[in-house]
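Structure incoming, see below.
All protein chains but one are shown in place.
Chain IDs A and B follow the sequence of writing; residue 1 opens each chain.
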Amino acid sequence: MTRAPVPDAVLTVRGLAAHVAGQQVVEHVDLEVAANGVTALLGRNGVGKTSTIKAVMGLIDRAGTIELDGQDIGTLPTHRVAQLGVGYVPEDREVFSALSVSENLRIAERRGHQHRYDLVYDLFPELRQRAGQAAGTLSGGQQQMVSLARALLNDNRVLLVDEPTKGLAPRLVHEVGRALARAAEVVPVLLVEQNLQVVRDLAHHAVVLTGGRSVHHGPAAEFLDDPDLTQRLLGVSTGSERAV
Amino acid sequence: MTAMNTRGTEQVVQDKVAAMRHAARPPEGGPGASGLRSRLPGLVVPVGLVVLLACLPLLDLSLPGVLPGATYTPGTLHLLALAMVMAGAALSYHLLFGVAGLLSFGHALYFGLGAYGLGIVMEGLGLGLVPAAVLVLVVGLVMATLLGAVSLQVTGIPFAMVTLAFAQAGFVLVRKNPGKLTGGEEGLRLPTDYVPDWLVGVADTRNLYWVALAALVLAFAVVTWVQRSRAGHVAEAVRENELRVQVLGMRPFLVKLAIFVAASVIASGMGMVHLLLNSGAVPHTLSAEFTISLLLMVVLGGVGSRWGAVAGAFVYVVLSQRLAVLAQSSAIDDLPAVLRIPLSEPMFILGTIFILVVMFLPGGLAALGLRVRALFSRRAAAPPEDRSGTPGALVQEDDQQR
Partner (left out) sequence: MSTVILLAVTGVGLGAIYFLVACGLSLIYGLMGVLNFAHGVFLSLGAFLGLEVAQLLGASTWTGFAVSLLVGALAGAVFAAATERILVQRLYNRHIEQVLVTVGLGLAAVALFDGIWGTDPRFPRGPSWLGETTGVAGASIPNVVFIAIVSAAAVLASIVLFLKHTRYGMIIRAGVENRSMVTALGIDVRTAFTLVFTIGGAAAGIGGVLASHHFGYVSPMLGQTLLIFAFIVTVIGGLGSLIGAAVASVLVALLQQFANFYLWGTGDFAVVVLLALVLLTRPSGLMGRKA
């Protein structure tokens, strides 16, 4: 196992295990999210990346240590985890389709936080125009904007972003990447992403999972530039990586 | 669903298949080998219990406070026979709820069908007891297949509501007394002309008791057989994960339907014994409360446990009878109203016990038994505290949450 220490991590996970319906989906994950910039969580399909994020949020049964700024959040219910400043952008966006765009944002407003509507509307001006539209009628890309906006609205300590570019057209992938880069200026991000070009553009650190275990920690670029490693852990030869 | 889960699923499917193959094999060691000997102690207790129960009418045993009188008296025999009939019905409900994870609120329909059907067929068609019983079982089978096929279009809570609605239709029907067949609110009286003499009258409670015992043993055997059959294993797999079973190329719907039909037919059979035992049938046997009482017995005994279902039924029947007697006693009558009113309502006490069991004793009497046994056992393995034995863990839900 390779490991490079992450200075002043905002989120530290040690020995995380998680279960869904009695089935172990995460076996043993250690990871640190750096106090600034984007940390990528990589791995082939189905190694437990989404489950790791859900376990941190307390959305599935979990065991192990999860520390946010040194405070143990590993036993807290989901709403407490979120209140302490963990923003969550789930894999399938999970906007409230029956609610309007502005309601989707308003429901995300947390008490005792400043609500950064300026940043949100600056990043996604479309959301202002579509404020009254039911979120369920938006396109996938627009729904992703709503989902990101919900997490960016509050002054979070860290964002957990799960496959934000999944199923999006190249133009939108670019836009989401740009938004994430802006977001990462104000809040550290843990990013699960299949599009390695996006990872290369954004991430400083990378944690790689295999079979529910974390097996590699280190600078993202170093990892992506190692064809053997990427071939073995991601099943992708970075040499043939397509440019976006 | 991520690929990780799929991969894990395949693994579990393989395990399940292995388990099914294992179950399908004859007992290890074959007959005469040590396998049989090791199975013998497991049979000693049940066989001994059945022999003891069978001998009760010939003995003069008393259990003051639990049984109304000595074991040979008609009152006690009737109470025990009723408990056995309800235990058989509870076993059929266990098949639905504990094995297939189907929370039905309309199981009483099939029990009532057995009770009313037998009476109506004997009277209306002039058939003897046995041919009438066979005909009613066939009717029960057909009806369960049809209604089960409709109800199983949905799962979880909607399934509960739909089965409730069907049973309610039956309940309304018997109360309306169509064609003067069911006797309306009064209920239907057993047409004694078509029943062998040895099964009629208070003097023959002993015989009815033995019939009830035989029916219970048969129900237990059939439920055990169904549970150990391929369908039973698949149903348990479906309960845990329907997708998994579909991956295996099996039709969860058909398996669930098979279990539903088996449970319904057993309930009809027990309903028939109930008709004989009580010399009649009343609309209550088709009511939602009746199904709920079966659910109560199963949960009280411990969901997923056959012995639990039987024990739960005995506790329920004896307790409701004793509590009703207690309610009339002077000890209760002299209490202030705040205590007297709740204590004089058996269903209030049973309902409260039920709530407490659900909240604080998830495995019911069966878990209690395991714990007590663990206390005395040298191996003293602590009972598992996970939720796999609790009622909710067994029922498949239409979870609208992602």
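The working rule: a contact is a pair of C-beta atoms (placed from the backbone, for glycine too) under 8 Å apart; a residue touches a chain by one contact, two chains touch by 3 or more.
Since we're looking at a predicted model, the values are computed, not measured.
**Student:** Per the definition of touch given earlier, which of B:A54, B:A70, B:L135 or B:M161 contacts the omitted chain?
**Tutor:** Per the contact definition at the top, the residue touching the missing chain is B:M161.
**Student:** Looking at A:K49, A:R150 or A:R200, which residue reaches the missing chain?
**Tutor:** A:R150
**Student:** Quickly run down the residues of chain B that touch the omitted chain.
**Tutor:** These residues of chain B touch the chain that is not shown: 103, 150-151, 153-154, 157-158, 160-162, 164-166, 168-169, 172-173, 176, 288-289, 292, 295-296, 299, 341-342, 344-348, 350-352, 354-355, 358-359, 362, 387, 390-392, 394-395, 397-402.
**Student:** Could you please point out the chain A residues that touch the chain left off the display?
**Tutor:** Interface with the chain not displayed, on the chain A side: 57, 59, 77-79, 82-83, 88, 90, 94, 96-99, 103, 106-108, 110, 150, 154.
Here, only the chains that are shown with their structure count from here on.
**Student:** For chain A versus chain B, what separation do you get between their C-alpha means, in angstrom?
**Tutor:** Distance between chain centres: 49 Å.
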